[in-house]
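I have placed the structure first, in the form of structure tokens, so that the comments after it can refer back to it.
Heads up, one of the protein chains got dropped from this complex, but the rest are sitting where they should.
Take a look at chain A:
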């Protein structure tokens, strides 16, 4: 058993761009769910808009990277308005239903062959990073230290990803400690009480939906930068995994989503490496490699269940709150 490789691969997930992308998407959900109490089950849809909103103008129109980012963000705001305007006046569950459905509609639109010329349908889009890579300050080659050895492309995306996560975390921290954050947390507790105090609850809910959605969209861009854009990434399970990351870290915290994402990916990589090597070594004679690939998700699921059962406030949540959870 090559424990070194297992731990090494797990360590890589500590800083991988994917970990950063999940952290950012979960931070968006923290704004929605943890702070405002909005049930957005369509975070995958916001991420999809980031991925395609960036890749399509880059590939089909040859736009510079910043224009692609702005396109993605604009699409995200429009999506949030379409979802929020009709539902945020209604009971909380309506948003949940509409978001999960809308995210699926988006994914199917980008999967269908009708728009193949633009979306690449199920095969997706690749090589859309050219404009951004022209700015890569890292010299060509593979380098690093310990288990963290990557090529210059990955280093570049990794640094961008964590800078964006850091900026988003500071931004979220700033708004949540302000009077704006106080209103939003009040809405989470009881929106009628906040309304009775003269706050335009509807407007705050829309602002929150847009903000968390924008973080999801940026996360979508970060997620696809090191890979190709394929619609099947953006299944509803992606949203559920991001909720798991959020609950793992702590729903109404700034660093929770980041810690949650790191723990999630490190655990996943560790289990996956361990199970796969254990099967090769004949430790689990009843299991094939394909089954082993599934098992890692089961193990991660069990690990998350244990954490949620024994630490429902998440790794960084405030334990004091638990005494009052109804």
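One rule holds for everything that comes next: a contact is a pair of C-beta atoms (placed from the backbone, for glycine too) under 8 Å apart; a residue touches a chain by one contact, two chains touch by 3 or more; residues count from 1.
Note that contacts and distances are computed from a predicted model.
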| item | value |
| --- | --- |
| Name of the absent chain as recorded in UniProt (options "Ni/Fe hydrogenase", "Carbon monoxide dehydrogenase", "ABC transporter ATP-binding protein" or "Putative respiratory nitrate reductase gamma subunit (NarV)") | "ABC transporter ATP-binding protein" |
| Which residue of A:127, A:151 or A:190 touches the chain not shown here | A:190 |
| Option touching the unshown chain, where A:123, A:178, A:237 or A:289 are the choices | A:178 |
| Chain A residues touching the omitted chain (full complex) | 171, 174-175, 177-183, 185-186, 188-190, 192-201, 207, 211, 320-321, 323-324 |
